[in-house]
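Left out: one protein chain. Kept in place: all the others.
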């Protein structure tokens, strides 16, 4: 039997960290050897998350670089934005491979980062070599990467929804409107009155109109894919559910297309993708089909008269939108089967 | 003391019927003298809806035109689409004023009705004289109406969101995209597996893409208001909440406008409207602000660079989207204070 | 027209304060002339709660005793436990009538208060003359009270559920088990990670087992009613809903009784009570029947073989469990119709 990869999760008690732990515990080729969390008082992971009984026996410690580096070959950083970039360089220097699930290495232009995250970028050297971890676009680069910037949850659902049409130059101008709705775990596990159950339950709202930092991330990637400057209209909303992002995407078509024709382009584009599922004509994804999975489900319909397509994508914001995709990236970086631990 | 108006609710046990009963019971100028419902086994309304104790003492009967006509001066029809038009003519002939909350008298073109509701229209005579009951547009006509077609829930939130810009010819072309999200009472009180709690809860989906009958209703009204043919893109979604519709509306602007300028146009347009509330710059409506009210709350923001505005409207689908607006229409038709029973 | 009572709400921005404002705005005999709140930055109430448009035009100020006393005849204190007792004495001294919705004047024995609320009681003088504001038990005393301690939410549902049997000495020993389930607004509008939407939604738990301060409050009142020392078993649970408390109460019967016989005792006991509703045999209350009302609904069933009764009561924790009952108490204290503003 081959030796298992020793992996650590720095920031194991947030929602994404918890999901990483859950996935890594059942991954056949890795062993979770290190976990740290802000609130740890030397408690065991299986006490914080009782369902881990039988699955793991590991302390959740206060973060120590030395401990983590000594006990792991591969590091997941599940830290708040702006904290990751102060921790990542040392791991990289020590020869560890890193997947960072924060936003710190996603925006290639440090100035855009500074505008949206309100802090100076402290690690531009590694920013340059970080690979944007969307396997459907960058699989070959991810194979060789030592630092992967795991995509944001909204960008994952948005980019996968427009990618095939962008590659085939089907969209008219940059007229992409993304009306996205996310479950509440997307906001993190924090004490905040606006996230109190009674504030969110039985309500619904748009938020951060034209100010959400995932908009420049979407624009960056759509521009790189298409080779021209794309600027989407992006409006996020807060859904009273725990998990999931559904994005309703509106694009204008350059030329006449039927629903079936556009679907067949999508199906071909994603034919070999293990975690993208294109629905048959007439069917649309729903959150319940994707939560607790690493899938991005896609359905669409063309309004021929109006030369318009509506594309609907659904992901689990903690799955394909965060921890699931992070594990998929690790699988690619380490030469494992891409679906290992994710089926 | 003046005599109270005797009102009846035909179809009192659906969600809209129930809300009508609730509102009418506390209306100072009316007396609820008749209620019928499909499932009635001669039970009292206050047994079906226990919270009506102290408020009403009335049987919920099997429908009888004679009974209803004998005991009421004013009739609310809260019946399924296609049933209302077989019942309304007799009431009108008997001199009763009628507010119909079904779709039967909303679409002026019977052919469009037949396309979307899959049945022949049986009462085109009254269809012609029915007034579309959106007070913010047709208040003067409603005053004189004997038959009011109460607007659909989605159209109410959509039309009020674009009306000021349409009147001031601010929108570019007919480029109006309406991404609408509705609570589950909008689907009615019926046994249907897809509406089962476990199917809807923790999920979210788009539905009836390009096929929802509220789309032609929105188009009809926006075309009448603007004097040209408008065809919106309308995508409804099912929210896991009981009540409320939030509509996110995307429009392109003909000319440069700031958020403040557009807001001031909206504020002026709705300054005297008792049930429309325009939010100050930076604020956006949320469902929890409007449920259990008759308000339509509106917030918006302009992206100057893109010459685009995003307008968000929120209503209670059972309030301003159905029963509340029906009572508002009755108030106008009968010369009552427009806010009576709705504060 | 008679002059309206000038009322103030100290602590208007919590859930109970908000509900008080909502109820007082539509009360025909009072005028809301003062409101204060911790987070006020001189904003208007109708901006904090947009649905109050048309209903009120009043600033929500930082608390000032002088302002409140000058502008009000009647004061609702909706403050955190331990804060009320530092504010109430001055109002009472100034001749204002006060309803306190906190726990500060409920427990007659200051030592019990100090055990459960972990602070010294600072106003034992007023504690003595405070009347426990459960109208079904203390209506005559409330009529003459100047300080009413509004009952806790759990105690209201629990006491009303066992009162008739207690008065008729039907229960065996003190064997009363109360398994209570409350919506999340019962925990107040605060930033707390354990109240975060994603922590509460899709979950359920018991909490404060044998440690909840409402247990001694229930014991105190059941003991006073029965004239002997009663100590219930009380287990509260947190329900993933906004509003409502359902209490399932288990009692042993001294002698044989049928469901019908016990129901008829309950029906007689509560026959003239405007806000208690006893269900017919076979029916049980549900939260949806009582939320947004001031009712306590009661259903029960006897297991004759086991000499046991299960009694189920339902209230809105913000209605009969807090703000609604506070208004009911004001109505009684001021000689208004007891149901005014609450129908």
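Going in written order, the chains are labelled A, B and C, and every chain counts its residues from 1.
Here is the rule we use: a residue touches a chain if its C-beta (ideal position, glycine included) is under 8 Å from a C-beta of that chain, and two chains touch if they have at least 3 such contacts.
Just so you know, these numbers come straight off a predicted model, no measurement behind them.
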Here the chain that is not shown touches A, B, C
Among C:99, C:127 or C:287, single out the residue that touches the unshown chain. C:287
Among B:145, B:184, B:218 or B:311, contact with the omitted chain is made only by B:184
Name every residue on chain B in touch with the hidden partner chain. 15, 183-185, 189-193, 195-202, 240-242
Residues in chain C touching the chain absent from view: 177, 179, 181, 199, 201-207, 209-210, 231, 233, 235, 237, 239-244, 246, 248, 250, 284-288, 291, 301, 303, 306, 308, 310, 312
On chain A, where is the contact patch with the chain that was removed from view? 26, 49-51, 53-55, 202, 274, 277, 279, 285, 289-290, 292-293, 295, 297, 339, 343
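Everything that follows uses one rule, which is that only the chains that are shown with their structure count from here on.
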Please identify each chain that touches chain A as well as chain B. C
I'd like the most central chain, judged by C-alpha centroids against the all-protein C-alpha centroid. B
If you list every residue number at the chain A and chain C contact, are more than half found on both copies (same) or fewer than half (different)? same
Euclidean distance of C-alpha centroids - chain A vs chain B, Å: 40
Cα-centroid distance, chain B relative to chain C, in whole angstrom: 36
In chain A, the residues touching two or more other chains are 199, 201-202, 240-242
